[in-house]
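In this view, the complex is presented without one of its protein chains, the others remaining in place.
For clarity, chains are labelled A and B in written order, and residue numbers in each chain start from 1.
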Amino acid sequence: MGHEKIMGHDIDNTGTNPLTGRRRVWKEYQKVIPSDKYFYVRSCIRQNIFPASEVHFLKIMREALGKDVYENPHHTTCSGIGYHSDVVPLETSMTIVARQFALMAEAGYENLAVSCITSFGLYTEFLETWQHFPHIRERIAEKLYRATGRELVLPKCVAHASDIIYALRDEISQKAKYRLVNKNTGEPLRIVEHIGCHYAKMFPSKGVGGAEYPCVLSGMVDAWGGQIVDYPERRQCCGFGFRQYLVQANRGYSISNTKKKFDSMEPYHPDAIIANCPGCPYFMDRWQYVIAEMEGKTYGENGFGIPVLTYEELAGLVLGYDPWDLGLQVHQTSVEPLLDKMGIEYDPSQKYKGLDGKDLGRPEEPRVLKTELCPHCL
Amino acid sequence: MIDFGYGITRSNRLNLDEADLTLARKMARREKSFGTCIGCGTCTAGCTAGHFTAYNPRKIQLMILNGQTENLKEDLEKCMLCGRCQMLCPRGISLRSLWSKLYRALDAPHKTPSVTRDIF
Partner (left out) sequence: MKNIVIIGAGVAGLSAASILKEKGYDVTIIEKKAYDGGNVASWDRLFPDSRRASRLIDDVKRPLGDGVTIHYDQSITSLVKMKDGRIGVKTDSLETIHADALLVASGFSLFDAHLKEEYGYGIYDNVYTQADLESMFNAGKVLTRSGDAPRRIGFVHCVGSRDEKVGNRYCSKVCCVTAVKQASEIKQLYPDAQVYCFYMDLRMFELPYEDMYFNAQKLYGVRFIRGRLCEAAEKMDKSVVLKVEDTLAGQTMNLSVDMLVLMAGMRPASDTTRIATMLGLHCGKEGFLTPVDTFSRGNETEVDGVFLAGTCTGPKTIPQTIADARSAAICIDEYLKKRKK
């Protein structure tokens, strides 16, 4: 890089849109994301903690955008959660992952769409390892064959599901029923993005926008009319971190990390947080309740929390899906403040009704954190 | 014994001649990047555990070199093995590998990531 370019960093206070700088970084980290024909692999935990996110990824892809996304019921856990908590050996994990790839090839697909960040990180890590250590790949291929009779075929592309929504963000924007705009003020909503650590921190070149300034989520927010909030602790871990959470003795790290992030973003008054990891939205959502109970501290307006959504839930809201179909009643931090700002129509009486219309039961009211804001729902 | 109202103070110095450097030698054999630290503190500045505790990856390496290993096991308990230290190190020290090998050397089996052993 020549000296001139560095001197060209404008110090004359003209034309200094900070995005210019980010765009420059993003140019370095663009990956090929096919817009169609995916083999989808689900996460182990997301169906429990954000139950409708994966369904809505498929709905958005298949119904709203007319894409071909195939799911095979025989796919299993990638075993990443066991690998990272030291109960599944590396070779076992690799063979399990090799089997997922084999299933995809057998179904006639070349592009893998991964729901979970840990899985995405693991697939990426193994593909990199196999590239640099071919003898390991051969050994795993042999193990796969002996165990299942299947052949190891490497995918052409591994995309995280958020990569795909990012790639299709403008198509979604064109079909949007709601925008990330405060209907009362006309101002763009302030959204905090949180990227799962295993998305690009291990392999920056595998994430859209790299590790330091990823644009996979901020790109969506931009396209859908919102405004991204960059705050000092943006890059920090949400606090999940397998070792931090799985061992109860370490769980203090988890909540402390989350609190550190909330303290840092608080002055920006974010209207919502979106994340692309299974753990991050879960922890940022649930810990708000725990922090409130422990220290009486809340981060949203008037004693409420800051709504935390998965990117599929946000895309679903933008496309006009019913919030309760999107599973937003399962969030511990109420999403109603966001729904009201976006001007989304919803029926409060349906919040705790299941798909079959039966009552799901109401959660106990927290002592500190306020929930269910809207005036007509209390 | 007579109480004179004052005592004979023992040396507060580390006597490097008498320090037990077995662990330092062991680590130097097991991890070739051990001992190349220049003490810049980037690892500690970025350490997720160090943000909340006195855990200091920079200092741990020095304590091994000085043979001060009594409390090492307890110190290491604070590490969550996230690997940020390694990502940041300007010397390219394989810190995660160093910690793993250290757990093993200190016989702290519950923290030993055994699952990645020996594959390469």
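Convention: a residue touches a chain if its C-beta (ideal position, glycine included) is under 8 Å from a C-beta of that chain, and two chains touch if they have at least 3 such contacts.
Bear in mind the structure is a predicted one, so any value in this text is a computation, not a measurement.
Q: Counting contacts across the entire complex, name the shown chains the missing chain touches.
A: Taking every chain of the complex into account, the missing one touches A, B.
Q: For the chain not shown, which residue from A:Asp36, A:Glu151 or A:Glu212 touches it across the whole complex?
A: Residue touching the chain left out of view: A:Glu212.
Q: Name every residue on chain B in touch with the hidden partner chain.
A: Spelled out for chain B, the touching residues are 38-47, 50-51, 56, 58-59, 88-92.
Q: For the chain that got dropped from the picture, name the residues of chain A it touches.
A: Touch set of chain A with respect to the missing chain: 1-7, 9, 11, 13, 16, 18, 20-22, 24-25, 210-213, 230-235, 267-268.
The working rule: only the chains that are shown with their structure count from here on.
Q: Need the CA-centroid distance for the pair chain A / chain B, whole Å please.
A: One centre to the other, that is 36 Å.
Q: For chain B, which residues count as touching chain A in their complex?
A: 48-49, 51-52, 80-82, 87, 113-116, 119-120
Q: Mind pulling up the chain A residues that touch chain B in the complex?
A: 83, 86-91, 133, 136, 197, 201, 236-237, 241, 243-244, 250, 252-253, 256-257, 260
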